[in-house]
Each structure stands twice: as C-alpha cells, then as structure tokens.
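Here the complex is missing one protein chain, while the rest keep their positions.
Going by the order they are written in, the chains are A and B; count residues from 1 in each one.
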Amino acid sequence: MTAIRTPTLYQQVVDSTPDGHRLDICLQCGTCGGSCPSGGDMQHTPREIFALLRAGYDDEVLRSNTPWYCVSCYACTVRCPQAIPITDLMYTIKQQAIARGYYDQHAAAKFSETFVGFVEQRGRSFEFGLATRFHLFHHPLQSIRLGMVGLNMLRHNRLALRPKSIRQMEQLAAILNKAKELAAKEMQA
Amino acid sequence: MTSRSYLYYPGCALQHRSHAYEVANQAVAAELDIELVELDDWNCCGATEYFTINRLPAYALVARNLALAAGQDGGDLLAPCSACFLNLYKTDRHMKQYPALAAKVNKALDAGNLHYEPGTVRVRHLLEAIITDIGLDELRARVRRPLYGLNLAAYYGCLIARPYPVFGSPEQPTMMDRLLEALGANVVPFSLKTYCCGGHMTQISEESAFEMIHRLIKNAAESGADALVTICPMCQLNLDIYQDAANKHYETNYFVPAMFFTQTIGLALGLAPDQLAFGQEFVSFAALIEKIQDAPPPRTRPERRPKQALPMPAMPEEV
Partner (left out) sequence: MDDRRVGVYVCHCGHNIAGTVDVEQVAEWAQRLPYVAVARHFQFMCASTGQELIEEDVRELGLTHVVVASCSPLMHEKTFRNACQRAGLNPFLFAMANIREHASWVHPNDRDGATAKAKALISAAVSRVLRQNELEPIRVNIHPATLIVGGGIAGIQAALEIADAGHHVYLVEREPSIGGHMAMFDKTFPTLDCAACILTPKMFDVGTHPNVTLLTYSEVENVEGFVGNFQIRVRQKARRVIEDLCTGCGTCWEKCPIKVIDEVFEAGLGYRKAIYRPFPQSVPKYPVIDVENCTYFRTGKCRMCEKSCPAGAIDFDMEDRIIEFEVGNIILATGYKLFDCRRIPQYGYGRLPNVYTSLEFERLTNAAGPTGGKVTLRDGETEPKSVAIIHCVGSRDRNYNRYCSAICCMSSLKFAHLVKEKTGAEVYNFYIDMRPIAKEYEEFYHRILEEGTHFIRGRVAEITDAAHTAEEEGKTIVVAEDTLLGRQRRIPVDMVILAAGLEPQADAAEIGRMFGVGCGTAGFFTERHPKLDPVATMTEGVYIAGACQGPKDIPDTVAQGAAAAARVLGVISQREVTLEPIRASIDESRCSGCRICNALCPYNAIEYLEAEGVSRVNAAMCKGCGTCVAACPSHVITGAHFTFEQVMAEIDGIMVDVYSESPTAPLAEIMA
C-alpha cells in the first residue's frame, strides 16, 4: 500500500505530445489494449500504462516494455472513442524513458539508437550495418540465425554492403544539432 | 494521355532491401507516361525509430525533405513507402496544426539555410496517385495481360490507412481492391487487410513478429489468396523474408508470395518479369505467372442460400 502519489511524469508526457492533453478524458475502456497487435506480449496493456501514469506510478511506467512493443500501427489511435493520440503518447513515453535513464533495459531502444546513429552519420539508413551492429552487440546468439537471413538477402541482391551518404551531410548535421539543442532546452523547461 | 510529372521520394528501403519495388515503380511509371523526378539529396524519414529517440530532431529530419521539395517545385511529392509517406504527411500536418512546433522546426532548418512553410508540399502515396490521377478506367484500358485466374489479397498494412484516413476507411479500405480488379485479378475478401505486419518487431521480439506475420499469411491463404499485394517495403520484407521462419515457428507450410503493387500492375501491363525485378523475392512468384489464364475464369454462381436463411444486410460500396 502506498499513500497518495504526486504524478510528475503524466504532465510532462501530456504536455510534450501533440493533442496529448486528451489523455485527461480517457475512460479506461480498453479499446487500445484490445486493438494492439503486440498487446499480448506487453507487460501492461496501453490502458494500464495510462492508468499507472495518472496514478503516479512513474517508475513502473518507465520500466515497462509496453511502449517499446508498440509497433506504431495506429489501430488504437483511430479506434479510441475519446480520440486520444495513443501512438504519439507511446513515442513520448519512450523518449522520457531514455531521457530518465531507463534506456538500458530495452532492446528496442538500442535498435532505435543504432538506426538513428546511421541516419545521423549518413543521412540514410543502412540495413546491413544496422543488423550486424545491433545484433552483434545485443543478441549475439540470434545474430547467427539472422546471419542466415542476411546471407539469403545478399543472394537475392537485397543487401548493400557499403553504406550510401547524402551529398549535403553538413547541412543535415547542422539542422539536427540545432534541433537537439532546442529539444534539450525544451526538456529543461 | 498527357504525361504527368511528380517529385519522387524513394526512401532508404528502395535503395537495396526492396530494390525490386524501385525497379517496378520506374518501369510502370514509364509505361504510364509518368515522370518520377527524384527529390535531390533527400534524406531518411527516420522510419518509426527517430520519433522514439527525440521528437524535435525527428521532425527536423523529415522537414528537411519537405523544404527541399518545396524548393525543387516539381509537383506533388510521392512516396512509395508507407512509413515515409506517413512521416512526411504527418510532419507537414503537425507543423500546420501547431505553429509553435513549426517555429522550432524552422529554427532548426535555418541552421542549414532551409525553411519550410507548412502546407506548401502535397504529400501523397504512390498508390493513391496512380488510382486518383490515372484512374481505373485508363488503367483498365492499358492492361495487356489481364491477371485472369489470379486470386489476390489486397494488403494495405497500417500507415497509409491510419491515423489519417487518406485512403477511405482506416479499417476496411477498398481502393487497392478496385485497382486489382481492374487488372483482371480476382480479389479475395481479406479480413486482415489493415492488420500490422509486425513492423520492427522482427528485430526486438521475434515471437511477437512471427505471430503477426503468421496470422497474415494464414488468413490470406485461408481466404484463397495466391499472393498478397503490398504497398510498403516493410510489409513486404516481413511477409517475404520472414515467411519461412514464421512457418517453422508455427510448424505450418503456408506459401503466399508478397508482391509489390507496381509489380502486379507491371505484370498486367505486359512487362516482362525481369523488367519488374522478379526473383529478388524469397517466396517465389514463379508459380503465380504460370497461373495466369488467357480468359476470365467462368463465373461461379453464388452459393444458393437455404430457403430458411435470413437475409444479410445490404452493404454500400464503402462505409
């Protein structure tokens, strides 16, 4: 049993999501949980995440695998009877988890990080590098089997071994750096 | 027919992993007198990953493409990939809807001497552009090898159906169904037409991914589909290269090739399989081509309902 909690994460999540304040009118009906294609594997259904968030169980929310199992299919968003932007809220919770250092627990976070790393280096994603780097670092055992998939992709001419870059990489880097700077300011405020 | 010209944003996947899609898009575009002018020096849209890490840089990443497109002034911006389409569309829309966001994004773009005025670029998916601008009648007239005898399941996936209903119903769209019918194919009712392909779950939790992939191939096969037709490289990737693994996981042996919709159009327009990069798929198209008949199959009479059966509600074209 715990005493009344003061939710801190809730306001932050709601404030930094477009239309996020609609979460205030959640009816806890469970349409999101029922609609989620990966809901069966989530530690909490999306509805439960929102209930925990509202009740101030911030730690439990940030530890949960739920947002990381979101496949971004938007089924919940279009079905929600209160028109809550659930998918976008999941993105925000993920960002908060990273920002608050809960990052290490989720393979998905690392996958995203690896992906973003390539984009920031080259302006384009690079599957071969992504797959090898991500799996060698994080799933050494799985990577053997996926290696077979990779070989097969090579055979079907579907994998490039050398990454491509965009021409004006400095321009993109400047834009992203500025955006990160602004985002950091946002976080502090 | 007058030729049409569009700005074209191929996206990263079409460079290699789904190069067949790119080949087919170019071949079909040439055949339909469509000029696809590639957006110069475009960058990745961030897929579903960048928004996870940091929202503002993610918008800025996408907005750079929009700014470039506005500068290049080559017509509507077409994306053949659902994720690219959604990221471009959503960024434009969010910037328009939330001026504070637009201001921040433009501050970032300014660091690269770019600026984007929300609403200036019309972002569209290739499928929608072909259906709306070319039209099914025109397409039907251009079919040289009707896909008679092929039973196809139109698979839309998530991101063009949702969250923005640019394709009609977010649950049961029919746009591609009509297109495939126009090509002479038989479109099977496919309950999971907007069900998720698993997205990046193959990288995060195979079990989850296999479950989703398996559901799709099982339902498609049970609906009588010879193939799934997709409009997104991610969907095709999951259904194609992981089909074998998903089958093994569930001890089944479904065989449902997943074809890009432009490959299907190209086939009906009479292009040769190698012009459409057939053979890059894991689940082979070879048997499909064999299956195409010269004449439409005889119409099967609808099953006679028993006398005491109750009437079904009438359905409009699309609700």
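Everything below uses one rule, namely that a contact is a pair of C-beta atoms (placed from the backbone, for glycine too) under 8 Å apart; a residue touches a chain by one contact, two chains touch by 3 or more.
Keep in mind that what you see is a predicted model, and the values were worked out from it rather than measured.
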Residues in chain B touching the chain absent from view: 169, 171-172, 189, 191-192, 195, 215, 218-219, 222, 305-316, 319
On chain A, residues whose C-beta touches the chain left out of the figure: 27-36, 39-40, 44-45, 47-48, 75, 78-79, 81-83
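Operating definition for what follows: only the chains that are shown with their structure count from here on.
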Between chain B and chain A, distance of the C-alpha-averaged centres to the nearest whole Å: 23
Chain A partner contacts - residues on chain B that touch it in the complex: 12-13, 15-19, 41-44, 46-57, 59-61, 64, 94, 97-98, 101, 104-105, 107-114, 158-159, 162-163, 165, 170-171, 194-196, 198-201, 203-208, 211-212, 241-242, 245, 279-282
Sites on chain A touched by chain B in the complex: 16, 18, 37-38, 40-41, 68-69, 71-75, 77-78, 85, 87, 91-92, 94-95, 98, 107-109, 111-113, 115-116, 119, 123-127, 131, 134-135, 142, 149, 152-153, 156-160, 164, 166-168, 171-172, 174-180, 182-183, 186
